[in-house]
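Only a single protein chain was left out; the remaining protein chains are all shown in position.
Note that the chains are named A, B and C in the order they appear, and that numbering of residues resets to 1 at the start of each chain.
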Amino acid sequence: MTEPLLSIRNLKTHFHTDEGTVRAVDGVSLDVDRGETVCVVGESGSGKTVTAESITRLIPEPPGEIVDGTVRFDGEDVTAMSEKQLEALRGGRIGHIFQNPQGALNPVYTVGWQIREAIQLHDKKAKDKEARERAIDLLDRVGIPDATSRIDDYPHEFSGGMKQRIVIAMALASNPDLLIADEPTTALDVTIQMQILRLLNQVQEEFNTGIVMITHDLGVVAEVADRVVVMYAGKVMEEGDVYEIFENPSHPYTRALLECLPGRGEKMSAIGGSLPSTTSPPDGCRFHPRCPYAVGDCEIGEQPPMYAVDDGDHAVSCVHFEPGADPSVVLGEDGSDAVGGARADGGDETGGDAR
Amino acid sequence: MPSGNTDKRINRRSWLKALGVGGAAGLAGCSGEQNNQTTTSEDGGGQTTESTDSATETDDSSGRTVGGTYREAMATDAKSVNFLFHSDTSSAKFVGATMDFAYDFKDFGEIVPLWVEEYSETDKQEWEFTLRDNLRWSDPYGDLTAEDWVYTAQNLYGALSPEESETKENWAGVVQFSDWKDLTIEKTGTRSMMVTLPEPEPAFIASTAFWGGRCLPKDLVKEYVDNQDVEGLKQDEELNSLSYTGNLGPYDFEEWKRESRFVATRAEDYYLREIAGSEEIPERFADAPYFDQYELQIIPEESTRLSALKEGDLTYFEDVPSQKVEQFQGMDHLKFRFPPNPFCGMAYYNQRPNGWEMLQNTDVRRALSTAVSKTAIAENIYRGFPTVAQTFQPEWSPWYLTDQVEEFGVGDSYGAEKARSMMEDAISGSDYSYDGDTLVDGDGNQVELTFVYRAGSQNNQTVAEFYKQELAKIGINVKPTNGGPFNTLQNKYLLNSKDGGNPSFNAGLDATSQEPWDLLYGVSLNAYPINPDGSNVFWVPDGGFNFMGYDPEAPIADLYQEARTATDDETRKQAFAKIFGALSEEQPSNFLNFSVYKNAYAKNYMGMPAEGEYGYLQGWDSSTWYLAEQ
Amino acid sequence: MMGGEDYRDRFEDIDWDDMQRSGLDSLTTQTAGFLASLGVVALLLVYDYVVVANDGPTFTTPFEWDVTQLDWLLVVTLLTVVFFAVYPLYDNPRMSRRYWREFRKNRAAVVSGVFLVGIFGLGLVGPLFIAKPDLNVLAQYQPPVFLSVPESTVGTCVGPVSDGMCHGTWQYPLGTTGQGKGIMKSVIYGMRVSLEVGLITPLIIIIIGTAVGTVAAYSGGIVDELLMRYVDIQLTFPTFFLYLLLLYLYGGTLFLLIVIFGITSWGSTARLVRSEALQRREEEYIQAAQSAGASEFWVIRKHLVPNVSNTVITNASLLIPSLILFEAAFSFLGLGDPTVPSWGQVISAGRSDIDTAWWISTIPGVFLFTTVLALNFVGDALRDALDPRAED
Partner (left out) sequence: MKWYIARRLAWTVVATFIILSLTFGLMAASPDPQAASYVAQQVQEGGDFEEAQESYERARGLDQPLWERYKNYMIGMVTLDWGWSETRSQPVTEAILEAWPYSVMYATPALIISTVLGVAIGLYSATHRNSLEDYAASAFAFFGISIPDFWFGILMILIFGVWLGWIPIYYHSDVPWFSLQNVQQLIAPTLVVTLSSIASEMRFSRATALEYVNAEFVKTAKAKGADSWRRVTRHIFRPALVPLSTILVGDILNIVLVSSYLVEVVFGIPGLGQLSYKAIIQQDVALVLATVLIPTFIAIVGNLFQDLAYTVLDPRISYGER
């Protein structure tokens, strides 16, 4: 098996603050292949964004620090790279798209200037004129109408969706192999969301780009993901093929997340309790304080390792899936859906209804 | 050149200083101000010119050579070099460097003829002055003649011509007006002119019309006079750059950089050089002045000025602050002289209706003066530099007769107990009485006196607080009050008016000032020992400057009249002695002290009288002072 | 982001409406206490001016205290601080604790705070028990204790003399000035001056600035335009000159200085309050109050003012040190109140003696510097604690 485009192993990113060390990411592993879209999902504060930003070391250092683990991009160890190499990587082979297009563009420069900057930073030979041509071309490609005349406009003269397209244009400026999109649609209207996702899809198909998509929106996951990584409090709870995850959610947390999706449960239920402290996380499984199935083993030691579920591309970090354990505690007797056990009647669901 | 030189040139009219106040100078914290028409003090040994000469001759032996730069640091810049409008010390010093004046005194009654070669008088009423024949203005104004003088006097100073009798108006607002407005002047020859007084005045020669008097070239001012153009007169380029002064002074104006420095260079044709060797103008004037350059640095900051002195940057420093004298005396590159000056520091008693009514009682004032130690003020607050005053003349003045003067606040005539018993006598029969240790009024409240002092000098405040301590001993509470700078002080406390009428310094004895006060300090007055006649404005009931509302028991007005018109010196002397005796008895104000200058000179600066011999009028030959070879 | 529930505990989030009821008992404890205290002060004022003999001391027991105009102002200011800053903190311990937690993070600020409490406490009570520094012509230029200077510098040495050196004594721990005034006493009286300048002036500025700012923001239109144009002028007009002129002409009393400072320096505060209030004005609760028929004055007083209080407090905390520096500069230039021994004045008095009696200028200078420094530290921490925008 060839090495994946991006391979993260046991990544630990901590932040040193006055209140103590925040273990934002605490041992995350994931792989992304070319042309593949991997969605990282989880609540706010679960460490998704830090994971994404650790890939190219965008996190502010200090206070942030990658204390352990490796990030290999196309066979090279990013964590060992010099700042110069990183700069070449960022925006060169790895493009970033951020959550808030309002803030992602510098208000005092024209959009053309900002895209040109992205081009010229990686193609030192590109003359202003040539870069401008390319910028217009990029704008055109991301669907900005009348790109030639709008290139000299300032960001505040564009709508939210348009801005996000511009951000994507910047991310695509150097034809990256990997796109890291951090909640690219959260700040947008639903109709615009769809357009943006399609645009990303298009790009991916065209260039065979790998995409890491950070989101808490399971709808988006269902829309674009090939594979899904579920994070909670800096740890991976479950990962696997998108179909597996949706149809056969195994970790109680994943199940609870899905439960929150409208139309999936009988009623929308929020997960009780709140995120654990990131400075002194609980022993054992991070989720155990909120987990209805928690047993004694859950409360001691480390986060359980990833146990394979079935045979497919699906693993889960839960003691109940330890070989020899009985996963039906979580999954219910029928092995299908019985989240929380609180449900009076097991409403049927189809994994595909979001698709 | 020499402070002395400039000292002498200070117009007597530097009135602002005469009051011991003034804008920035007041702020800078100097209270005793300059003006050095000095005479030797009696205990200073020999007040004769001889001693002066001998002192100078000693210096002569080291040889006078022309060269070097005279450098002095001053606190305040001149307001103008146009002497028609300003007469502050700095202005006078600037003008004095480039122009002499009619004549000066080197001792009481002994004149140094400068522009005026000689004078004569008839019946003490007609005075004829003759100008020297080598006085020249700069081109194109030609010789300085009687024509210039008479024209200036009649058209600018307000003097009358023989055919006029009405007082003129002071159209240009010149400072010389009050000297000249009653005089009649006419030309009697190319270089001679006659002044006629309204009544005989034996001491006219010592009045400021001619003493320290100057004139302007007629052709320079005529245009402005004809058009009554004050603006033009004030702003004239030549008047403001002293470019017309010809050979009339020891130096020629070179540069005046405002708030920074005044520079003049040695005049090549100083008129006195031609005359040197005569009886009045000694040989040493033949090369005067002895500096190539004359520089006055304006350094407002006292500490900086002192630093410059310490660094040896200065030839002369006028009036080192008392508390620094000892320190600077210890420096090898400096020497000191302590000439006395005629400014009397006084604590005035308000005898107007808005002061404590008991202050109108002479005995009360005498008791109060007994309670305050003049010695302590002189010794401790002023560090021993001023001499204690007893009346409005310094002891070294010829008009001061010891047997006429009653002393207060020194020796046996000082003391809380004595003052207390004097006060008890003085208040008997009034509503006031002593309640234990406090002096109380009819209602039993302690007497409280408001002591107003002029802002600007730390010492003024210190005196006020010292007064508080002293009078507390006789049961009186003193409330020190900051009267503000001079103009505020003047408006609030000095000017008085009756029934809302126009204010003036004396609008009748029953007029009152805007704010009530009881005691006032910080306005020193010049005693003019050379001719104390002018001091009548302070002490006679309708005197223009009798702001404290003093109504003398002695016939002071008559005595002044007698002194003014007495044709024989002894009568005059006796009249003045009686006046100053009466003042000491009646204590219209508590005469505290006469200040002394603490002047520092560069060690190699020579020619001035020896220490202890430097008296009141001995700066007259300062243009002959010089730098000795190192 | 702060959690939502913490977020409520701020001055500006106090439910001020809670504190008002209808009719007579609409007075809260706070307001009632404040008004009652003001009443007492007013009575005393009347007593001082009508009953007490001319210029006699107002109180004779337990200590003699002739209350001056400035003292009255200070008392009112202190009352205001007590009722509108200390009382709410006491009344709302949760909020106080939160502020304290925030504030405590800044070590320097805590140390500074302790220092300032010391300085101002001493300034407040010191002058009641310590006599004004009086001149002593026999004790000029005494060096501070443990130090010595050549005997020629001092007039008469109060302390021991050895080898021609005059040593300082405990009688004058910090030495004396050229007038023989004890520097320690001067410094303590100077604390009072700084306290007065630092408390009364900001209060005046806050009151006028807040009033103008909120009225302008709420009224809008021509009123806003006029007020803001006036502020423009006031900000452009060199008020420094105005101070100089007035102080010089009418004599520099500290009272006048403080009042002039107060009534000419509120421009930027008004601007700040206005812009803050403009944002607030659009918020729903204001709209709600308006549509409920609340009067303009009511809306301004009950809704706008409380809601801009954090901005105002922060602003004021930054004003205080600069005002104290300003007063010192004025006294230094000889334009302050010559009867009040403010630090600037003592510095100025010792300026010409700096080479022989360095302590005269240096000691009050050190106090001035450290006080301003401490105020800056506290102000900075206060801003961090109060200003929601400064949070991460």
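Quick note on the criterion: contacts are C-beta pairs under 8 Å (C-beta built on N, C-alpha and C of every residue); 3 or more make two chains touch, one makes a residue touch a chain.
Note that this is a predicted model, so its numbers are computed, not measured.
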Response to the item:
Among displayed chains, the one left out touches A, B, C
Discussion item. Given that one chain is not shown, which residue among A:92, A:161, A:210 or A:234 touches it?
Written reply: A:92
Item to complete: Taking the full complex into account, find the residue in B:114, B:131, B:150 or B:172 that is in contact with the omitted chain.
Response: B:172
Worksheet, complete the sentence: It is residues of chain A that touch the chain not shown, namely 56, 58, 60, 62-63, 83, 87-92, 95-96, 98-100, 102-109, 117-118, 121-122, 154, 156, 167, 170-171, 173
Worksheet item: For chain B, which residues lie in contact with the unshown chain of the complex?
Response: 13, 15-16, 18-19, 22-24, 27, 77, 79-82, 86-87, 169-173, 175, 177-179, 181, 208, 230-231, 234-235, 240, 257-261, 299-301, 303-305, 307-308, 311, 485-488, 490-491, 494, 502-505, 534, 537, 544-545
Fill in: Interface residues of chain C (partner: the chain not displayed)
229, 232-233, 235-238, 240-242, 244-245, 248-249, 321, 325-326, 328-329, 332-333, 344, 347, 351, 354-355, 358, 361-362, 365, 368-369, 372-373, 375-377, 380, 392
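The rule is simple: only the chains that are shown with their structure count from here on.
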Worksheet, complete the sentence: Sorted by label, the chains bordering both chain B and chain C are none
Discussion item. Comparing chain centres built from Cα atoms against the global Cα centre, which chain wins on proximity?
Written reply: C
Worksheet item: Once you find the CA centre of chain A and the CA centre of chain C, what distance in Å lies between them?
Response: 54
Item to complete: Calculate how many whole Å lie between the centre of chain A and the centre of chain B, each centre taken as the average of the chain's C-alpha atoms.
Response: 93
Fill in: Per-residue overlap in chain A, given as positions that touch at least 2 other chains
none
Worksheet entry | Touch list for chain B against partner chain C, complex | 27, 301-303, 306-307, 321, 323-324, 326-327, 330, 376, 380-381, 383, 445, 448, 455-456, 458, 461-462, 465-466, 469, 479-480, 482-485, 488
Worksheet item: Which of the residues in chain C end up touching chain B in this complex?
Response: 53-56, 134-135, 137-138, 140-141, 152-153, 155, 178-179, 248-251, 334, 337-339, 349, 351-356
